[in-house]
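Missing here is one protein chain; the remaining ones are kept as they sit in the complex.
Here is subunit A:
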Amino acid sequence: MRHLISVLIENESGALSRVAGLFSARGYNIESLTVAPTEDPSLSRMTIITSGSDEIIEQITKQLNKLIETVKVVDLSEAPHLERELMLLKVRATGKDREEMKRMTDIFRARIVDVTDTTYVIELTGNQGKLDAFIQAIDPALILEAVRSGVCGIGRGERVLRA
């Protein structure tokens, strides 16, 4: 089962490698990992997409909690939550493809953020499925470069993760 785990951790050098090392040392999956400081610069927030049986997910959250610098861990996927990922896509945009690319951008509510005579850079935000669908929808031969931020997530409503 796919899980989305959020971690509040001290913003210290080495914290990221402790988390990454934990996953590789114990053979856990990481599908994506994002990390950046929060509104409190002394804290970082990580969002980890992983998968495994209930027992493995239980171990993952326990092992993350066990790290000395970890302040809080929550499995966001246990309750209603939002997931967002950002993608920047550089595409070939010449001839009739130029108009088609613009149309697809509009359909997906994406934005063109860089334009040259021959290329566009398209910015698209959404959950993983939406980003995947956009890539599926356009001609793969026209994709020059794709960069995805990895998923970040937050609980819906009053569910709050704070130190």
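FYI, contacts are C-beta pairs under 8 Å (C-beta built on N, C-alpha and C of every residue); 3 or more make two chains touch, one makes a residue touch a chain; residues count from 1.
The definition used in the following text is that contacts and distances are computed from a predicted model.
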Which of "Acetolactate synthase", "Cell division ATP-binding protein FtsE", "Cytochrome bo(3) ubiquinol oxidase subunit 3" or "Peroxiredoxin" matches, in UniProt, the chain that is not displayed: "Acetolactate synthase"
Candidate in contact with the missing chain, chosen from A:Gln59, A:Thr119 or A:Ser149: A:Gln59
Omitted-chain contact residue, chosen from A:Arg18, A:His81, A:Lys130 or A:Arg148: A:Arg18
Footprint left on subunit A by the chain that the document does not show: 9-10, 13-14, 17-18, 21, 25, 55, 58-59, 62-63, 65-66, 68-71, 163
